[in-house]
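Written below as structure tokens is the structure these notes are about.
Omission of a single protein chain aside, the complex is shown with its protein chains in their original locations.
Chain IDs A and B follow the sequence of writing; residue 1 opens each chain.
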Amino acid sequence: MELTPHKTLREIAGYMNAEYDGNPDFKITGINEIHRVEKGDITFVDHPKYYRKALQSAASTIIINKKMASPNGKALIFSDDPFRDFVLLIQKFSPFRPSEAMISPTAKIGQNTVVQPGVFIGNNVLIGDNCVIHANVTINDHCVIGNNVIIHSGAVIGADAFYFKRRPSHYDKLESCGHVEIGDHAEIGANTTIDRGVSGITTIGEGTKLDNLIQIGHDTIIGKNCLFAAQVGVAGCVNIEDDVILWGQVGVQKDLTIGKGAVVLGQSGIAKSLEGDKTYFGSPVLEAKEKMKELALMKRLPAIVEKLSS
Amino acid sequence: MELTPHKTLREIAGYMNAEYDGNPDFKITGINEIHRVEKGDITFVDHPKYYRKALQSAASTIIINKKMASPNGKALIFSDDPFRDFVLLIQKFSPFRPSEAMISPTAKIGQNTVVQPGVFIGNNVLIGDNCVIHANVTINDHCVIGNNVIIHSGAVIGADAFYFKRRPSHYDKLESCGHVEIGDHAEIGANTTIDRGVSGITTIGEGTKLDNLIQIGHDTIIGKNCLFAAQVGVAGCVNIEDDVILWGQVGVQKDLTIGKGAVVLGQSGIAKSLEGDKTYFGSPVLEAKEKMKELALMKRLPAIVEKLSS
Partner (left out) sequence: MELTPHKTLREIAGYMNAEYDGNPDFKITGINEIHRVEKGDITFVDHPKYYRKALQSAASTIIINKKMASPNGKALIFSDDPFRDFVLLIQKFSPFRPSEAMISPTAKIGQNTVVQPGVFIGNNVLIGDNCVIHANVTINDHCVIGNNVIIHSGAVIGADAFYFKRRPSHYDKLESCGHVEIGDHAEIGANTTIDRGVSGITTIGEGTKLDNLIQIGHDTIIGKNCLFAAQVGVAGCVNIEDDVILWGQVGVQKDLTIGKGAVVLGQSGIAKSLEGDKTYFGSPVLEAKEKMKELALMKRLPAIVEKLSS
């Protein structure tokens, strides 16, 4: 999420009443979670295992629970609970604003776009030209929809990220302040759900077609001209390149990449990155030709075992 | 989809500015995609692999991308892009008509039928007597609901078919002009989605009960008194006979048949037709007793391998 206007290190540290190391006038231009962080951003880290990743990331300012000198060109803010203070910033700079109307007066809707009855369009939503938004769709705050997009009934664009931190007695929620962007000529199926980024942008590429009842997690980026069949589930922070085909009920775990042109057969489960231009099957997934060999072997197995046991 | 009024070969070829072979006054009574084509229909074929199937189908008029003499009793229309011209016909004869009201004034709703708040009912929808349509349901244009039907909240009846043609740079959409018919005493679960036929009728048989979050693809025909548990996904053009039971999260691929009385256990994946009156399990599916043997063998396998390796 961009900070408009930009803030200084002194101001931000002041909000959380925290000490810091760095030039007090150091500019902070955005708030982002570590997976989608860019230069100028503030992010947080609260586990020694990830200190190095955070300190070497593109982030310019890091909320951290260890006192140390700030690396070259970066600023540090010291907090006993960086997660809590990061949430504090999101709540301050991107608070939830209730809507009174089904279509917010701050939403902008392009020419020749049809919005059917029962559609909710939140604050500052942008919708392009020649779209059809079918009945009972929900598009939450700040989402951006391109031109010639079709969104089928019951789809929910921009619900919160499913991102929680375990505390001894309960879970704390990482409040979301990101949004969803859907490219031109994309189509989103009925009752499909696309979560907004925690602080970044969940992206559906130009020309990509999603069938019904699909789940797309926060901060996931889907390329152009992909085709996902019904009930596919994609976790958060996944990168799916162009021309990927996922058949029905495929599941994709978080924080991995599926290469350009990959095809994944129905009900497969993907737990690690896949190379492009290959076909996959199984849960856990294998190359389809390997999986087929395995299935053929399984069929022969009873006879083999019997023969060998005799 | 029926053409009302009927058109002549000359008229239809004229709309697409195409040459044809056949009697110019030959009657075209409907538009249908090859899976659900009937006598009097116009359909299209654009790949040599399917020429024979189209020419031998019930269709009376075929848009085809090869010049040839029309077979006995049929007419041909010649097009360099039959898919494009078929879509053109659908757009001409069944254009999308936006709705202004939550319940279209052209919808007909039977006696003692309860329609809860937030329900969208499109143009020319027919709903029978003694139904309950729960809050926030969507029923799109031309769908037909029988008597004593219950549709739970958030269900979407009649969204578009998920049917695209790959072009070099993008996908083109096969516009849908079909609808959904739901038989008497059927029950449709919350947030379940049933796509309309591309040009035909997606059918839910009398007395069939669908649980929540189920996907039913375009042109699929489901028989009477079937029972599908939650999160089942059925692709397009599937034929499911009477009394079939699918347990939770079962996936069914397109263009196959499941015989009367078949039972399929949870999370199974069905990629080819199944005989009736048997029980199945697994992904890919086997007869349940075969799958059980396989699972038992898997449990014994480590000991067998160790013994044989020693």
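Please note the rule applied: a residue touches a chain if its C-beta (ideal position, glycine included) is under 8 Å from a C-beta of that chain, and two chains touch if they have at least 3 such contacts.
The model shown is predicted, which means the values in this text are computed figures rather than measured ones.
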Touching the absent chain when the full complex is considered, from B:I216, B:A229 or B:L246: B:A229
Residue of B:M68, B:A101 or B:L295 touching the missing chain in the full complex: B:L295
Where the unshown chain meets chain A, residue by residue: 96, 98-102, 118, 120, 122, 136, 138, 140, 154, 156, 159-160, 162, 164, 169-171, 173, 191, 193, 195, 213, 215, 217, 231, 233, 235, 249, 251, 253, 267, 269, 271, 283-284, 293-294, 297, 301, 304, 308
Touching residues on chain B - with respect to the absent chain: 114, 116-118, 132, 134-136, 150, 152-154, 185, 187, 189-191, 207, 209, 211-213, 225, 227, 229-231, 248-249, 266-267, 283, 295, 298, 301-302, 305, 308-309
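Keep in mind that, in the parts below, only the chains that are shown with their structure count from here on.
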Euclidean distance of C-alpha centroids - chain A vs chain B, Å: 32
